[in-house]
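This report concerns only the one structure given below.
Every protein chain of the complex appears in place save one, which is left out.
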Amino acid sequence: MTRQLVRPLQRTWILWALLALLLLLPFLGEPYYVKLATRMVVFGLAALSLDLLVGYMGLISFGHAAFMGVGAYTVGILASNGVDVAWVAWPLAMLAGAVLALCIGAVSLRCNGLYFIFITLAFSQMVFYGAQSLRQYGGDDGFSLEAPSVFFPGVDASDHTVLFYVATFLLLAVLYVCKRLVASPFGRVAVGVRDNEPRLEAVGVQPYPYKLAMFVVSGAIAALAGALMANLTGFVSPGYVSWLVSGELLIMVILGSFGTLVGPILGAALFVLFEYVLSDWTEHWMLVFGPLLVLRVLLLKDGIYGLLLKPGQASAASPAASAHVAPAANGEPS
Amino acid sequence: MREAGDAATGREVLLQFDKVCSGYGLGQVLFDVSLRVNKGEVVSLMGRNGMGKTTLIRTAMGMLVPRDGQVSFAERRLNGMAMHRVAALGLGWVPEGRFIFPSLSVEENLMATASNRRGSTQPWTLERIYELFPRLHERRRNGGGQLSGGEQQMLTIGRALMTNPRLLILDEATEGLAPKIRQEIWQTLAAIKGTGQSILVVDKDVRALARLADRHYMIEKGCIAWQGDSTALLADAQLAKRYVGI
Amino acid sequence: MSAPLLEVQALGKKYGALVVTDGVSLTVNKGELHALIGPNGAGKTTLISQIAGQLMPDSGRIFLEGDDITSLAPPQRTQRGVGRSFQITSIFSSMTAQENVALAVRASLGQSFRFWKPASQYEQAREQAYELLALVGLGGCGHAPCNELAHGQLRQLELALALAAAPKVLVLDEPMAGLGPVEAQHMVGLLQALKKDYGILLIEHDMEAVFALADRISVLVAGRIVLSGTADDVRNSDEVRQAYLGDDDA
Amino acid sequence: LEPVKLGFIAAQSGPLGVLGAEQKRGLDLALEALGGKLGDRPVELYTSDSRGVPGTAVQEVSKLIEKEGVDVITGGTASNEILAMVKPISKAGVTLVGSNGGPSPLAGKECNPGYYSVAFQNDQWSNGMGTYMSDHGVKRAYFIGMDYQAGWDHVGGAQSSFKGETVAKVFTPQAQLDFSAELAQIRAAKPDGVFAFYPGGAAIAFVKQYAQAGLSKTIPLYSNAGLVDTLFLPSFGDNAVGVVISSHYSADLDNPANKKFVADFQAKYKRDPSSYAASQYDAVMLIDHALRAVGGDKVDKAKLRAALATAKFDSVRGAFKFNTNHMPIQNIYVQKVERDKNGELTLRLLGVAQENAADRYAQDCAMSK
């Protein structure tokens, strides 16, 4: 059992303190760190959206990068065509993410378990190759963002402090919305899907529309993260849609503890930090990161955020821990 | 140290439970259970649903680790031993719920785990099993999953015998079977007993057990509530009613 | 006479060569408790899975209040009024007992597809959930996470979930299994009380309970109904003795 | 004199890490040759790993500029990361002296005063090869390449300057490493020559399978340094013998700067330098001369940027100058893979495919007007 490191109240304080520190960062006068923090926030947003699926519905999507990618491409293509107003481009990016999620979800959600994992991978690969075939947008090379997204005349995303605050605000806003979402009747049904789908059907709920709705919401949020990403790097390329990115997003979610919303955000921050520190230290940083990942899975069952939770809470929240503990569970045919 | 043989009969002790406590997760099911099966002996274990019979068997097999007390088999301490090593010592297990291997054919079910570790001179072979259960011979090419419940039960018994166990353990071997099949199973067990096989049998059929077994244990709420031989069992009509609840 | 609440006509189901349901027909009327008994593996659970929709029959029809529901999916059957409980406890394990039931109640009230207001603030569902918990005898443990409930309590929760969907007919798969004598007694009382408002199809191995509750008993052996009648019919049938109760009087 | 802060960014890890490592060798050798000084100033070198990923490259560039405060950046491995890096570098007033690739957008419409490609414009190699093939008796050519941006560029470039008949122009999926089907098609089509472009591992797979299918005996294979390069020669084995490639550099070039470079490289790494090392070596030499031309105590980034355009330095490639779009005007050389006297695989210089080749994008570049 994970030992309780801090009490819930302390945990809340720790989170607020972290947030305050984060918000003060631009005053340090180190633009580089502001960008690094923005990167954390953007990936945090993407990881958060993936947690809605993995943590709350038990749907392991191995193709989430596709939605980030479609968000980035929407913003990039709109900018190339003279639409650089964030109020227009970003909602359109989310819409594109939602529509793509609707299409992919409609087919993928027929599958369960491993098949769902790999069919989402298949679709993201299709999106990947689709992006690469866009010759007018640089094909495999991708293309520079013609113009940063403009919030107000004179205020745009090329100012990294502005982008940082915008991203952080969006993250907090989305976090709030997601908190509401998972506590709503819809969110409870989602947990029902994760816990026990046959039972859900037996109490009269058809899970499919709920899964699809969650998939769409999640896709839209990921697309928003993609829109931010395009502005952060000033560049859009099929690399955003690579299956490795999808894998990284899953790692972030798991690293932080899934099914907690806040955990994956911390996981994303840690991931970006690891990557930064390790790759700075040695070009063979994967040799450290790989084993760390294995150790995380083998030893730290509840993730980083889980360490901060009390034992009962962590296991109630994570589907892995709520599996039945009958001794014969691995033997009896089911 | 315990003496090697059983003081009363002078026979070698196979399975021995000594004040064993056991259970699942946080809940305890067995409380200070002591029990003994000697070589060449048939011992029965009776009790109502949920009293801990299966739990006792699982503890013997090493599926559950005793929290207290000691389980041993032919002088070897079993506490904490891996299940496959326990079984390899010579415990042939016929589990409750059958658990045949559905994707193996009947013959494969018998063959897969067959062994003769102690080099028995008259080992159980496919031929002998088929002799015992002609029905299995008829269906030897069928998938295990296609058998009827009774056939599956025969198969699990055959499968356990094929490991040439020193002690055969049957957990509810007649459960859910048609009366005629039950009859057959009991006859078979009697025949197996005739070969000198030691058996620990769990069941609710008191009359059949009284005919088959030499000694009996009644288990209630995880404790051994009564033990004695068949005469004692048949003598007291209240006994069965009280502990087995028929 | 109006159509029976639930009617099963010549239902058949095979797994490969194994016939699990062999032309089963039965009815359940309102206010009636119809018990289904039979040895393990006779096909009882399979039968009610077909009634509740988890399994599709190979042949035959199922009617609810005269409407053919054979091809409906489980959620739709539940919405029409078939409430089932599972033999192997099937609940939402990461929620509290109250949340489990409230989820089911909201589903029956059509309040599930709502995204903003916290679930806990749906007053009607909350109240009904508490009432149902109290009804099945879980009054005090609504807020305990399910993994802290005892087996018997989970069985009671299972029943509460079946009731939460506001069913017309209850299909219960061994609700007594795993209950202690006191809880079993309570359950018998509860079913007795529920009987008049619902039609109940009850599977149970606890004969005492069956004989106490059942208006009609059907005996299922190897996928066939071998006898259907009153408690006395069953008690006096040689066939049933042979196949199920055992020829032992000891 | 104040030291100059030099940023070096290249793919040190990931699939393109091989190239980045070779660029690093060129960098090290140049700095050694200059006695650890650039424009007589001591050098503070900051190295970054771009991983060949645009997002990471942008992040690392930001570190070089904002955290380390570098005066000039050199390197760049993948075309797409260069595309991504140029804007932020230029915006910060710093200059990127690219030592690999020259993406066409940056040569044309998106050309940028803050970016110089010392290596080549992406189309140059292949344009040269197309010309060479026409000039050397190939009447019917088969064009094949990987289905991605560089594949389209190189195959398109070769085809556009090739004057004979194009039998087919085929692009194959990226993940593909087995070319048996395509090779069968080629055999059936019976062309006079095949132009192929594949990068990295796919290149080796293609060339090997081409030889194994027996095609190398009957149909000559033409390509450019992207397919077969000194760096990878050992990985090809005999399969590559006979392949004709074009490049902006050859270790056989007979000029003093190259003689010294090749000798030093041989001494240190026991083999011929590749074009990646050569380009990076040149890039450092260019920076050295430009810094010298600018002078002053502090490094003036703006002056340095301007000085890079005109700085004269002894390129290992011989004649070298920048076009108006900051892409090189240079000779494109043709080389053939052979076994030398010692039985080692080598690229033998056959001649010049195109003299003083410029690229066709310069006219779209605003700096040209």
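Here the chain labels run A, B, C and D in written order, and each chain numbers its own residues starting at 1.
Criterion: a contact is a pair of C-beta atoms (placed from the backbone, for glycine too) under 8 Å apart; a residue touches a chain by one contact, two chains touch by 3 or more.
By our rule, contacts and distances are computed from a predicted model.
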| item | value |
| --- | --- |
| Among "Heme exporter protein D", "Sulfite reductase, dissimilatory-type alpha subunit", "Branched-chain amino acid transport system permease protein" or "AraQ protein", UniProt-listed name of the chain not shown | "Branched-chain amino acid transport system permease protein" |
| Touch partners, limited to displayed chains, of the chain removed from view | A, B, D |
| Touching the absent chain when the full complex is considered, from A:Leu25, A:Val85 or A:Ile117 | A:Ile117 |
| Touch with the omitted chain, as defined above, among D:Pro234, D:Pro256 or D:Gly351 | D:Pro234 |
| Residue among D:Gly137, D:Gly214 or D:Gly351 that touches the chain left out of view | D:Gly214 |
| Absent-chain contact - pick from D:Leu177, D:Ala302, D:Ala319 or D:Met367 | D:Leu177 |
| Touching residues (missing chain, whole complex) on subunit D | 13, 15, 17-18, 21, 147, 170-178, 180-182, 184-185, 187-188, 200-201, 204-205, 208-209, 212-214, 231-232, 234-238 |
| Positions on subunit A where the hidden chain makes contact | 54, 60, 62, 107, 110-115, 117-119, 121-123, 125-126, 129-130, 132-133, 135, 243, 247, 250-251, 254, 284, 286-287, 289-294, 296-298, 319-320, 323, 328-334 |
| Residues belonging to subunit B that touch the chain removed from view | 61, 63, 82-85, 87-88, 92-93, 95, 99, 101-104, 108-109, 111-113, 115, 117, 159-160, 163 |
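One rule holds in what follows: only the chains that are shown with their structure count from here on.
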| item | value |
| --- | --- |
| Averaged-CA centre spacing for the pair subunit C and subunit A, given as whole angstrom | 41 |
| Subunit A and subunit B: spacing of chain centres that average the CA atoms, whole Å | 54 |
| Subunit C and subunit D, separation of their C-alpha mean positions in angstrom | 74 |
| Residue numbers of subunit B (touch at least two other chains) | none |
| Numbers and ranges of subunit D residues touching at least 2 other chains | none |
| Residues of subunit C defined as touching subunit B within the complex | 16-18, 39-41, 178, 242-243, 246-250 |
| Subunit B - residues contacting subunit C, complex | 50, 145-146, 148-149, 175-179, 205-207, 237, 240-241, 246 |
| Touching residues (chain side subunit C, partner subunit A) in the complex | 52-54, 73-76, 78-79, 84, 86, 90-95, 99, 102-104, 106-108, 111-120, 122, 145, 147, 161-162, 164-165 |
